[in-house]
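For this depiction, one protein chain was excluded, whereas all remaining protein chains were kept in their positions.
Right, chain A next:
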Amino acid sequence: MKKWLSVLLVVVLMMSVLVGCSKPAETKTEPKNEGPQVYRVAYIARAQADSFAAWLANAVKEEAEKYDNIVVDIFDGQANDSTQNALIENAITSKYDAIIIQPNNGEAQRPYAEKAVAAGIITITTNARIDGIEGASSVDADPYAQAAVNAVVAIDQIPQNANVVVLNGPPGNFHADARRVSWQKEFFEKRPDVKIVGEEIANWNKDEAMNYMETWVQANSKIDAIIAMNDNMAAGALEVVKGDARFANILAYGVDGTAEAVLLIKEGLMTSTSLQSAYELATNLLATSHKLLTGEETKIDMDIDCPLINIDNVDEFIEMHKRAGAIR
């Protein structure tokens, strides 16, 4: 049995080698020889396991279908610097016309993005951008502004001498750090009366945020607001206090404008968030790619808007998620 299995494996291996050598791999990305030029774009996602990154990758894929002359291949960086760097190198070797990088850790990907530029490939960084690469373009949202739109309204909403808890994203992450700095400058420095009674790193995760909140409510009978660097963590913390009369008026702020967050705002449980629209990022990424590939422009650096979502305008964003199928 083992002998036959070994023989079979060897035959399969040899056949695959022969097939591989005799004929170039046919992929949907192969440029056509006739007709208008089709541009090949490699989109190197940070991690498909990251819900925002997955949302963005899906949006990019959908947006690409609107362009007849652009074909996008999505690659998963698996939240790993070396994997992502290897994918960029592979894309350079495969001579893609453009490479869009959603960095796992901007500085770790910088030399590889520079290599792509040096190889004459159009290079675009997104969510978050890698600043200062000569010849590269970028499409991003400004994390400082995303937090600031919430912080500015929170100044009037959070009561005097309030107790608040803060949930941070992973340290070293460009968006996590910039959002926290924004809250510090735009809110905490202007409201010295507000006391932080708990601050932890919940790594963007809902379940980690839940665990911290469960402990904080034991230590503090009064928590007036949850300040979270993304919606997932805000939703996790709110899960703990929902239905608890002591925290009936608790305020909660996030960033991203996820489907869950807009539903919580509609229910009156969450106060506000700011939209980091993957759809808008995707639209601009493809438009930017098109302009750069066709030579209409040579360099583009842009930020998408980060509108505040609250009870006044939440219906509009619920509709947006309904259209995308994220809300039934």
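Please note the rule applied: a contact is a pair of C-beta atoms (placed from the backbone, for glycine too) under 8 Å apart; a residue touches a chain by one contact, two chains touch by 3 or more; residues count from 1.
The criterion applied here is as follows: contacts and distances are computed from a predicted model.
As stated in its UniProt record, the chain not included in the shown complex is "Monosaccharide ABC transporter membrane protein (CUT2 family)", which appears among "Alpha-ketoacid dehydrogenase subunit beta", "4Fe-4S dicluster domain-containing protein", "Protein meaA" or "Monosaccharide ABC transporter membrane protein (CUT2 family)".
Among A:V38, A:A54 or A:A145, the one in contact with the hidden chain is A:A54. Note that of A:E186, A:D224 or A:E260, the residue touching the chain absent from this view is A:E260. Think of the hidden chain as still there; on chain A it touches residues 48-51, 53-55, 57-58, 168, 171, 198-201, 205-207, 210-212, 214-216, 218-219, 235-236, 239, 258-260, 263, 326-328.
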